[in-house]
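Here the complex is missing a single protein chain, while all its other protein chains stay put.
Right after this comes chain A.
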Amino acid sequence: MSYLETNAKFVPTGFRKLLYLNWPVILLLAAVSSFGFLMLYSVAGGSATPWMEPQVKRFGVGMVAMLVVAMVPIWFWRNMALIAYGGSLALLVAVDMFGEVGMGAQRWIDLGPIRLQPSELMKISLVMFLAAYYDWLPLRRTSHPFWVLLPVVFISIPTLLTLAQPDLGTALLLLIGGATVMFAAGVHWAYFATVIAAGVGTIYAVFASRGTTWQLLKDYQYRRIDTFLDPSNDPLGAGYHITQAKIALGSGGWTGRGFMQGTQSRLNFLPEKHTDFIFTTLAEEFGFVGASTLLALYALIIFFCLVSAVNNRDRFASLVTIGIAMTFFLFFAVNMSMVMGLAPVVGVPLPLVSYGGSAMLVLLLAFGLVQSAHVHKPR
């Protein structure tokens, strides 16, 4: 029984819950999604089909789902955490065995009407499960080596499974999302420092050994890493997309070329212009003003989530909010870094803007949890 349950009599009930929703976040989500609708309309050459219309419908369904999740008390979701994690893990394994191959990677599982991406589901389930774990774990054991090792295993299993698909972007999100929950829960900073130092050290060793007698990787592996880190080495292959994306983004200038006037996307120079690279179209057509506005909207969502988390005295509610906020943050930060040439192309969509049902639905369900956490706190 957590703090919240003991104070359940102070929690809003019935329709009064609607008043206590985190309305700024809802409005911001709608605003960001609207940006997405606009861009999907634009990249289709001024047409609601084939992308905008389904996206709007999904947004509608997603919003309803979010409200439903928000209405359910947060402690119910805490109790569901283990089931959610176990289920997601089972689906991930299933996908590795029976999953369809899409975009060169095994990611989907076909459940009749819905095509499900278990790795998407896992992003929330992992955060939920870790939050519930720390809610259950006595505070003083938080930094105990054994009780630190356990969540590391919880994180590692799905991370390795998605890495095997291979879906580098999702693996990265799971890893950092999970680590963030651990960090927020108060695991001693020395663990993080050690891991980061070890990681940096390994990377340094790998590169420093190149060309020496004790070289750690084979030559072709180095070349692959080179191309991955700097696609301009391969201007007609991997580099082509990123070069075109940068041209689109840069040519936007201060105010952009105007709605539906972006030549790069209009003329099909951009790859995946309705999915992973949609930000480039936005930046091209609305310029720095439009792009930084979207960035600000994203930042505000994170801000309101963190404020809600800090003000919530329920450990599970806070941790789940922080974890989801971090996952959401990672989505747009990695995507933007990728299209701006700051990070290698790993295939992470721009949250709520990129076309894609699975991602949007899962994100809105996640924000349902955030809302539920926000609503179900004693007033």
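By definition in this document, contacts are C-beta pairs under 8 Å (C-beta built on N, C-alpha and C of every residue); 3 or more make two chains touch, one makes a residue touch a chain; residues count from 1.
The rule is short, and it goes like this: contacts and distances are computed from a predicted model.
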Name of the absent chain as recorded in UniProt (options "Amidophosphoribosyltransferase", "Penicillin-binding protein 2", "Cytochrome b/b6 domain-containing protein" or "ABC transporter permease"): "Penicillin-binding protein 2"
Among A:Leu139, A:Ala164 or A:Leu229, the residue in touch with the chain that has been omitted: A:Leu139
Touch criterion as defined above, residue of A:Val11, A:Leu121 or A:Ala309 at the omitted chain: A:Ala309
Interface with the undisplayed chain - residues on chain A: 1-3, 6, 136, 139, 180, 183-186, 244, 246-254, 263-264, 266-269, 283, 287-288, 291-292, 295, 298-299, 302-303, 306, 309-310, 313, 315, 318-319, 322, 326, 329, 333, 336-337, 340, 342
